[in-house]
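Right, I'll just put the structure down here and ask away after.
Part of the complex only, each chain left as placed.
Going by the order they are written in, the chains are A, B and C; count residues from 1 in each one.
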Amino acid sequence: MKRIAVLTSGGDAPGMNAAVRAVVRKGIYEGLEVFGVKYGFRGLVNGDIKELKLGDVGDYIQRGGTFLHSARYPEFASEEGQLKAIEQLEKFGIEALVVIGGDGSYHGAEALTKRGFNAIGLPGTIDNDISGTDFTIGFDTACNTALDAIDRIRDTASSHDRTFIIEVMGRNCGDIALYAGIAGGADVIVVPEEEFNIEKIVEQLNVRRARGKAHSIIVLAEGVMSGPAFAAELDKHGDFDSRASVLGHIQRGGNPTVADRVLASRLGGRAVELLLEGKGGLAVGIVANQIVENDITDVLKNKSQIDHRLFELSKELSI
Amino acid sequence: MKRIAVLTSGGDAPGMNAAVRAVVRKGIYEGLEVFGVKYGFRGLVNGDIKELKLGDVGDYIQRGGTFLHSARYPEFASEEGQLKAIEQLEKFGIEALVVIGGDGSYHGAEALTKRGFNAIGLPGTIDNDISGTDFTIGFDTACNTALDAIDRIRDTASSHDRTFIIEVMGRNCGDIALYAGIAGGADVIVVPEEEFNIEKIVEQLNVRRARGKAHSIIVLAEGVMSGPAFAAELDKHGDFDSRASVLGHIQRGGNPTVADRVLASRLGGRAVELLLEGKGGLAVGIVANQIVENDITDVLKNKSQIDHRLFELSKELSI
Amino acid sequence: MKRIAVLTSGGDAPGMNAAVRAVVRKGIYEGLEVFGVKYGFRGLVNGDIKELKLGDVGDYIQRGGTFLHSARYPEFASEEGQLKAIEQLEKFGIEALVVIGGDGSYHGAEALTKRGFNAIGLPGTIDNDISGTDFTIGFDTACNTALDAIDRIRDTASSHDRTFIIEVMGRNCGDIALYAGIAGGADVIVVPEEEFNIEKIVEQLNVRRARGKAHSIIVLAEGVMSGPAFAAELDKHGDFDSRASVLGHIQRGGNPTVADRVLASRLGGRAVELLLEGKGGLAVGIVANQIVENDITDVLKNKSQIDHRLFELSKELSI
């Protein structure tokens, strides 16, 4: 093999640049030429492709977002798009591809491999909602960003004896809420994977108030309901005058943490090794602190699970 | 004079603790006993007052919020509340009061002074909307928090070639938007003090796009309209698919910056000196980098002004 | 069992407060009374012990250092000290102990258990130099602090085309250097566990210079040699005019990250469960993302290992 390419797709996540850099540097270390595709699968179809030298990925490891840009491109589900993409790749003499992103990106990598073009997926999404990996690239940074916000809002909550609902990202996966919530000392954590009972929450908050703790922090994953909706619900069942804060897009950006940069570097390095071994149709991940690869079709079929024991612990500690 | 007291009132702001600490330490340095009132004017009326020793303000200078707590208390506008407050203060042998907060707090300080009880106001609010001072305690921290958010959102905006509206705090005063906007390299800044023309903004963004800059950041003060409303307005007049991010309560909290801690220390120290000189009915501020005092009634009458030249500069630099 | 106690010992680490909080809250959740010992083993011998209620650990999860204080106390190695400690614990009706710290703390916990008093160790040290756990409490925060410093110093290095040696903590263990170095995009990482050849490093830096990269960052664990000594060594073998920056104590403090707070919470919770099962002489850790317990004597005998594969990757990526 002489030439590989790398692209980022779906929502941006901190550490994507570190992953691209690792693919480029490891590739060059192994004697390959590495190409970058701009704007994800759209750029692939359009041939928005150019070589990345060592200098092109300098000074990017510390930056959020993706310098390769990303784009939504549902058209890639079509046979036509996929064939056009392979045509473009072959035009550049590229023999294999690394795709960094979430579910949608994995579908693209799976499709290309099925058509005979080896592609490997790396989990790049803040949501931690990909199976076959304990953590996704960007998750640790997003949790720390959410935590910083929780720490700030606690200042106001405690100054004014107020109840705050902090809505964090996570449509199907409550991991940001769970990790940032435990770390933020949240009184209540509400995630899509676990049922909640608004009356029990009200009771719990009232017990704490009776004990003298006048302010409360509830961390809520967006997948359950919106923060303002939850606040309304809470105020209907109890006497709280609660406020909602929707963290929103700040969770996507920012300089990646050590954990995300190291994870991205390890996953990117491994992807190149697998391509060199002639493999495709795999998703690389970290499981039990080891870099592993799984069949990408299996990864797409399975659902990432919340750590139920950790959720239980969060309840025990917010007694 | 033997005893003075200090309270925080209105919305919390980073640096309030540093101001309370300065009042306590400077007071003790001058041989006074200093008392803290909890929950602002409500606590004053209820006699929620206790002495603060040096050790009681240790380890607070670096913390956001107010350890004295704050509360809304419109009842203080009544004669009854004010007389009750003075009664409580006299019960504790307290002869003068420092009030840290915004407009509402200043009204309380003014009323007490008019009834013969010397009170001095310090500007503690993130909004920078108090006249008679160039900067309020908390403003610099809030700007830096907003800037951090803008820097994060830019990662996503540039990764996806998107237009983002970032709504920051500021009902009547666009200073957070102006400072954080300039610092964040915003393409457009929209504040309540200056008119805007949505069609001109659309044109401006289109010119930049034509030049190759595909993403845009608009920083909007909440007093103009909400972020989602502005995004809708923009999308009606142009082809943007823009996103809104409402920063909300994170702007209030967090460890205060150097500038806010130093400002709070200087203002708190000066307030004690003025009380020792037997003065009341004043608001302390910083003007032209000098600590000054103004008649609190004048301060309440005047409106803080935006720096029009700085707003013009922001437009010139976002060419 | 009715009463347990917790202490922190050795150098402070971010997340120690979160671990103490978890022991207290989990203990109370399980119906126990939990006592805090101040100043580590010294306080244990002196009976500096008092009950911790839920409110006593409020507002501490986010703070660095240890509110129980810590102290060096080599005298605890003596029989006399250990017997006195058990006497004090029995006086308070305390039946078991959680010790949070490093190697020295583990020796204390081992000794108490051997004398019939159940004690469990939690790894609280930034150095990540404890066997039986993949990560210690405080390591992730220290890495991120070091990374922040590396990111800052890179600004100067690249502005002035300079070579910087950044000395990070780690006497026997190069993990901070390895993780922060990879994350910081270091050109060279030097750790005690892996040999280095100064001439090869010079050659490597010269190759990069020839390629146009005029500045270099070397991350060095203190256990190898001091930063200034390494800079002198480098300048003797090549033409660098290199500068050393010794990060020092800033690496110990600061608000803990999400990973450290969550790890501390999990380990603290598990320690209480083990004590309730009547167990002692164990060290709790995280291995392969699972909470595990090991015989504390084994943990003390074994040496934590550097991830050799990760070190190799760091070299491949800094091609």
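FYI, contacts are C-beta pairs under 8 Å (C-beta built on N, C-alpha and C of every residue); 3 or more make two chains touch, one makes a residue touch a chain.
Being a predicted model, the structure only gives us computed values, none of them experimental.
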Number of copies constituting the complete assembly, 3 shown: 4
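Everything below uses one rule, namely that only the chains that are shown with their structure count from here on.
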Those chains which touch chain B and also touch chain A: none
Turn needed to bring chain A onto chain C - CA fit, degrees, nearest 5: 180
Between chain B and chain A, distance of the C-alpha-averaged centres to the nearest whole Å: 35
Inter-chain centre distance, chain A versus chain C - centres from mean C-alpha coordinates, in Å: 28
Interchain centroid distance [CA atoms averaged], chain B/chain C, Å: 39
Set of chain B residues in contact with two or more other chains: none
In the complex with chain C, residue positions of chain A that touch it: 18, 21-22, 25-26, 28-29, 54-55, 58-59, 61-62, 134, 140, 143-144, 147, 151, 154, 158, 179-180, 182-185, 211-213, 255-259, 261-262, 265-266, 269, 287-290, 310, 313, 316-319
Residues of chain A defined as touching chain B within the complex: 8, 11-12, 14, 63-66, 69-71, 145, 148-149, 151-156, 158-161, 164, 243, 245-250, 252-254
